[in-house]
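Provided herewith is a single structure, encoded as structure tokens, for subsequent inquiry.
What you see is the complex with one protein chain gone and the rest in place.
And now, chain A:
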Amino acid sequence: MVDMTRSHTNAVEVRGLVKHFGATKALDGVDLDVREGTVLGVLGPNGAGKTTLVRCLSTLLVPDAGTATVAGYDVVKHPRQLRRTIGLTGQYASVDEKLSGWENLYMIGRLLDLSRKDSRARADEMLERFSLTDAAKRPAMNYSGGMRRRLDLAASMIGQPAVLYLDEPTTGLDPRTRNEVWDEVQRMVSEGATVLLTTQYMEEAEQLASELTVIDKGKVIAKGGVDELKAKVGGRTLKVRPVDPGQLPAMAAALRETGLDGIAGSTVVPDEGVLYVPILTDEQLTAVVALLGSRGFGIAHIGTHLPSLDEVFLAITGEKTADSDLSDAINEEVAA
């Protein structure tokens, strides 16, 4: 499946990237590709290594091992040329707060070797595009969170970078502002930008990315298309909430004894007091429900639904209780 896409050029290629901070393995052998003109979502919880990855790819950190190229430039061997091809919008807005929006953009134009005239024109243009014209003369410190993030995006776009990194671009934003940022990113992509987006929000990845790489503890634990990944996790999931949450382990154990296909991937989520059971066929569904009834478990709620990306993620990165088999399976099938 992945091979079919190889006919396109990869704007970003990462192979076996390693970065350790003392004993912490922030990146522990990461492989990923971003095809030109697409959005790759890098999904992972806090501390998964997403920001370290972006910092390596933008020459802010030198990796300990492995290789990474962006637009054909190696991050270690050709950092200067590489910097000409990238734009970075970090978790924290990287604009000068004491300068006005216009001054920020003008400065970046000048740093990118635009003439004074072009820098001025470009600053005006970008402010207009990101709906910041009214706030052009105000210092960025007086901007709202969303405005600041938009200014940050505008700053990253001044040089028309071939590859744009968005490191958790909507973390800490309210839903309305988040939608504004999403619209902007979608627009950039429709204009042909290649984007590497890190996020901990499944909804965001689903909205913006065509392909996903899921990382946890510095390792890639799954990768593939958004739909592909959903399909791999299985069709439906049965959600069972027992009357007594204390029965969850017993229920999971009883199901495992049946040896039904895919049942080993059942996940206990104690916080929610819920057991998730992957369901492959109608017969299986019947069998599971019948079994739970015959064992006399008191059930408060039961229902099936198609997996959301949240659940895909939970299934892969969740506790090592029941889902380790599933994550291994996904690794083998999808990452191969």
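As a convention for this text, contacts are C-beta pairs under 8 Å (C-beta built on N, C-alpha and C of every residue); 3 or more make two chains touch, one makes a residue touch a chain; residues count from 1.
We adopt the following convention: contacts and distances are computed from a predicted model.
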Undepicted complex member, UniProt protein name, chosen from "Basic membrane lipoprotein", "Transport permease protein", "Oxidoreductase" or "Phosphonate C-P lyase system protein PhnL": "Transport permease protein"
Per the touch definition above, residue among A:Gly16, A:Gly29, A:Gly72 or A:Gly146 touching the missing chain: A:Gly72
From A:Gln160, A:Thr258 or A:Thr286, residue that would touch the chain that is not displayed: A:Gln160
Residue among A:Thr194, A:Thr213 or A:Thr267 that touches the chain left out of view: A:Thr194
Residue touching the undisplayed chain, where the options are A:Val18, A:Leu60 or A:Ala254: A:Leu60
From A:Ala65, A:Ala121, A:Ala250 or A:Ala300, residue that would touch the chain that is not displayed: A:Ala121
Chain not shown, touching residues in chain A: 9, 11, 36-37, 55, 58-61, 71-74, 77-78, 80-81, 83-86, 88, 90, 92-99, 103, 107-108, 110-114, 118, 121-122, 125-126, 129, 139, 154-155, 157-164, 188, 191-194
